[in-house]
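Okay, so here's the structure we're looking at.
As you look at this complex, bear in mind that one protein chain is not there, while each of the others sits in place.
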Amino acid sequence: MIQSRSEKIYQVVAHIILILMVFCIAMPFILLFMSSITDENTLIQNGYSYFPAKYSLTAYKYIWNQKAKVFQAYGMTILVTAVGTVINIAMSAMLAYGLSKAKLPLRRFFAFYVFFTMLFNGGLVPTYMMYTGTFHIKNTVFALIVPAFMMSAMNVILIRTYYQTSIPDALYEAAEIDGAGPFKVFTTIALPLGKPILVTMGLFAALGYWNDWTNGLYYLSGTEGQKLYTIQNLLNQMMSQIEFLSSNSSAASAASSDIAKVPQTAVRMAIAFVAMLPMLVIYPFLQKYFQKGIALGAVKG
Amino acid sequence: MANVTEAKAPSKTMRQIKTWAPIFLMMAPGLIYLFINNYMPMAGLVIAFKQINFSDGIWKSPWVGLKNFEFLFKSKDAFIITRNTICYNLAFIVINTVLGIALAILITDIRKDGPRKLYQSAILVPYLMSIVIVSYITYAFLSAENGLINNSILPLFGNTEGVSWYMEKKYWPFILTLVNTWKGIGYGTLIYISTVNGIDRSLYEAASLDGAGKWKQILHVTLPSLKGTVITLTLLNIGRIFYSDFGLFYQVPMNSGQLNEVTNVIDTYVYRSLLQMNNPGMASAAGFYQSIVGFVLVLVANLVVRKIDADSALF
Partner (left out) sequence: MKKKLVSALLIGVMAVSMLAGCGGGDADTGAGSGSGGGAASGTEAGGGASSGGSGAATVTDGADPSTLEPYEIQMAFVGESYPDTDIIEGKINEIIQPKYNTTLNIIPMSWGEFTNKLNLMLSGDEQLDLVPCIGTSNGVTYLNNGQIMDIKGLYQTYAPDVAGVVGEDNVEICTVGGKMYGLPVYKEYSNSAGVMMRKDLLEAAGHSVDEIKSLDDLDQIFADVKAQNPDMIMLAGRQGGTPGFDLITGGYFDGLNDNYGVILPDDKEGKVINYFETEEFKTVMTKMYDWAQAGYISKDCATMTDARQNQVKAGTAFAYFTPLKPGVDLQDSLDTTYEMVYATLSPTWRATGQVAWIGWGIGRNCKYPERVLETFNEFYTNAEIMNYFNWGIEGQHYVFVDEEKGIIGYPDGVDSQNKTYGYNAGYAIPNQKIAYVWENNDPSIWDEYETFNNADPLISTGFIFDNSSVSTEISALNNVFESYRDALGAGAVNPEDVLEDFNSELYNSGLQTVMDEKQKQLDAFLGK
């Protein structure tokens, strides 16, 4: 394709702006990584720096010391994220698809029903009592998947909006005239055409599961529950232990001679890095799904 | 003829059921999940009006009327925290929308695949970080004695004195907005990217044939296509206008009391109030208050949207 002069200028300007953006995003992130490999004493003396005077891998060794736990927790996180995301997207897409139908009976009621859950919630204590008392999910893998993250009203509404605005009714009608049933229309039209939004929402759902530590905190306990800990739970546990010991010298003094050996700031940074790492690795591979839209013109005409 | 129309009446309902039953079946799992996960625990909102005693159970605990709500209004800070919460949220909505759309358009317009993927990946990195970590990074930049800005950047401009960032409240509205944008921009941008990607390419071709330049294409094709998403996101955010990211306002300013006037929002106020109190009633009351305000606002906003553009309304 021949690029016009103005198009060329536009491309250059766009690149400049976006490179600037990448720079703004990357610099703090690099600082995070650098401080995780900075010697603790250097960190306290000289502060944070891109070029620390002394490097140290103690923080990572500290985490590596618990590698058995860490890898098991990674496994748990991956399992929960995979299963949860698939269920999440399936339920959200089907619900949103229904809501996007202009003629759906009681449409406004259902839309409100979904939206209302974004505003009000019963609070932690009642939710906990219900899930443990009625559904007995405590210390099971369901505790990590079911509460809070299996579907979000936000995602449903955004998918619905996408369906409403980006997929013309004519497409559905055409398919129906061809004799396709409602399920068939959903799987052959709504799912593939909804791909851009579904992949994005799927990513957010996956991130929700990946970054979640609350379900583990609330619904897993004891040695039995801790076997199900996700990576975030484990890392949070490490972090809170460090935080407690550095703030509460008097009560903890019996144990503090052990803990002073842990480089606190660097470990915090290393923990953050370890928690993000797999996502950073996986994310570029998801990119291919963020493809450009499909030309609908032909079908429409 | 008369017979035919008479026979049609019942069959119309039948046909309605037949048409919609499969759709409802598809919607059912989601609706049921919301019922269990969200609606069932809502009964627990009564805690906000009770003096809870777990031995007696929630229902038998004594009613205390609005007593649990008092702490929200008794403080002389009530005005400040409400103002802060609303102003920050409004600023965030505007900035994240405008910047998110701009970045989404720029990114999707990049022709080369490699750089485009890089940009698209980079924008989500901050979103992967917990706010606690963001607060440490912020501290790395702003710490008075060891911070990068005081040590490395300000001296370049001849300022060797440094700034006590965590003591000077005038900077914080900007710092918090910057941090929030840095951390949160990826979310909106990705949603807009997916919407832009979903725009029918033929619309651009048609516009191009009509002689519309880049700017006109954005104005007449891209932006109108984003309208639905923008309205939806904005309405959703208005519903949550009384909520705020606790970590952003508590951890990022390092809980520095000097900054309270510009960093105290409802969530931080409630957190500080209930320190060492473990009072489910008061916690529940705070949540109820935040929800009810958001609810009223969003009802009004939705009504306005409905008047202007019924399709974009939430419900």
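To keep things simple, chains are lettered A and B as they appear, and every chain counts its residues starting from 1.
By definition in this document, a residue touches a chain if its C-beta (ideal position, glycine included) is under 8 Å from a C-beta of that chain, and two chains touch if they have at least 3 such contacts.
Keep in mind it's a predicted model, so treat the numbers as computed, not measured.
Chemist: Please identify which of the visible chains the hidden chain touches across the whole complex.
Modeler: Those shown chains that the absent chain touches are A, B.
Chemist: For the chain that's not shown, point to the residue among B:M282, B:L297 or B:A313 touching it.
Modeler: B:M282
Chemist: Per the definition of touch given earlier, which of B:Y33, B:F71 or B:Y289 contacts the omitted chain?
Modeler: Here the residue in touch with the unshown chain is B:F71.
Chemist: Write the list of subunit A residues that the hidden chain touches.
Modeler: 40-41, 43-45, 62, 65, 124-125, 128-129, 132-133, 138, 217-218, 221-223, 226, 236-237, 239-241, 243-262, 264-265
Chemist: Residue-wise, where is subunit B in contact with the chain that is not depicted?
Modeler: Contact residues on subunit B toward the absent chain are 52-56, 67, 70-71, 74-77, 136, 139, 143-146, 164, 166-167, 254-258, 260, 264, 269, 272-280, 282.
Please note the rule applied: only the chains that are shown with their structure count from here on.
Chemist: Note which residues of subunit B are touching subunit A in the complex, please.
Modeler: Within the complex, subunit B contacts subunit A at residues 16, 19-20, 22-24, 26-27, 29-31, 33-34, 36-45, 47, 58, 103, 106-111, 115, 117-130, 132-133, 136-137, 140-141, 143, 145-148, 151, 182, 187, 190-191, 193-202, 205, 213-214, 225, 227-229, 232-233, 236, 239-240, 280, 283-284, 287-288, 291, 294-295, 298, 311-312, 314-315.
Chemist: Mind pulling up the subunit A residues that touch subunit B in the complex?
Modeler: 6-7, 10-11, 14-15, 17-18, 21-22, 24-26, 28-29, 31-32, 35, 46-49, 90-92, 94-95, 97-99, 101, 104-105, 108-115, 117-127, 129-130, 135, 146-148, 150-151, 153-154, 156-158, 161-162, 164-166, 181-183, 186, 193, 196-197, 199-200, 203-204, 207, 211, 239, 265, 268-269, 272, 275-276, 279-280, 283-284, 287, 290-297, 300
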